[in-house]
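Note sheet for the following structure.
Left out: one protein chain. Kept in place: all the others.
Showing subunit A:
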Amino acid sequence: MTDISKEAIVPPRSFLSQDAIQVFYRLLAALLICAVLAVLSDSFLSLGNILNVLRQASLTFFIASGLTLVVLTAGLDLSVGANVALSACIAGTVIHKTGSPALGILTGLACGGIVGLLNGVMVTALRIPSFIATYGMLWVLNGLTYWYMAGETLHGFPAGFRQIGSGYLFGLPIPVYLLLVFLGIGTLFAQRTIWGQEIYAIGANPVAARLSGIPVARRLLLVYAVSGTMAGLASIIFLSRLNSAEADIGESLTLPAIAAVLIGGTSLFGGVGTVFGTFIGALILTLVLNGMNLLSVSANWQPLVTGIIVILAVWLDMKTRRRAQ
């Protein structure tokens, strides 16, 4: 028998952490896509187009950032899109009834947060697997929204409120500022707070996390509530940008958000990933769709391309990480 304790002394492979390396690869990929698009299309590098890409990426990012925390705990939140729709419709109604955008924004955030909290209760107290709990929640929310809206469309909001989604400040769209703010907050929360550390620990091994004294149930409640609240925030941006709300606006949001999280390098098995990676994931997804538009590729191809990118990204991720282990 060889002395195992000696074998274990392997020099660290790199002074950069695994997460940093994965994010670096993704930045490279995003830059590569930009370079290709810049060569193929004259209009790609125009300021208007770049801002447009950032604005679109921000919408996906708001939903995906909260979702990232859920996925870090090895969970999934399939109800985010439906949550956006319900929150937008309720927030829109409040603004119409009261004329107060502030009250509407608060209602939208609260609605999203409460839905998230309910998801958390199902996952922790009722021990329903998150995939199923939030899938059921998706239908419940859709049902509520369709019943509530009854085929109506809310239209026309105060100009000040519409600035949130479509306005500019110093030449940059306001959603881009919000994107930077929440990218900062999300990264700080995940990397620089003890709650963030505990979330990573829960995702890496929930049993060990509990036996290490981490209040697992409370942290999971927090994570699902944050995911819901971020959906609430996204609903406000949508409402403000579209200047209208309908029952079906959430249907095309969930799957792209999950794609952004996966392309961004967060593992569905939990414990691995970063909020910044999710930002790059959202950026890559938007860049590719934008590029296809610029190159006049039929929109019918977009889902197929998205699917291939997700599979490629996750596969490359697994390959590089396995080598690192």
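One rule holds in what follows: contacts are C-beta pairs under 8 Å (C-beta built on N, C-alpha and C of every residue); 3 or more make two chains touch, one makes a residue touch a chain; residues count from 1.
FYI, contacts and distances are computed from a predicted model.
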Quiz item: Which protein name, taken from UniProt, belongs to the chain you can't see among "Membrane protein", "Metallophosphatase", "Tryptophan synthase alpha chain" or "Sugar ABC transporter ATP-binding protein"?
Solution: "Sugar ABC transporter ATP-binding protein"
Quiz item: Which of A:163, A:205, A:302 or A:320 sits in contact with the chain that's absent?
Solution: A:205
Quiz prompt | Hidden partner chain, touching residue among A:99, A:160 or A:215 | solution = A:215
Quiz item: So which bits of subunit A touch the chain we can't see?
Solution: 1, 3-12, 17, 191-198, 200-201, 204-205, 207-215, 217, 271-272, 325
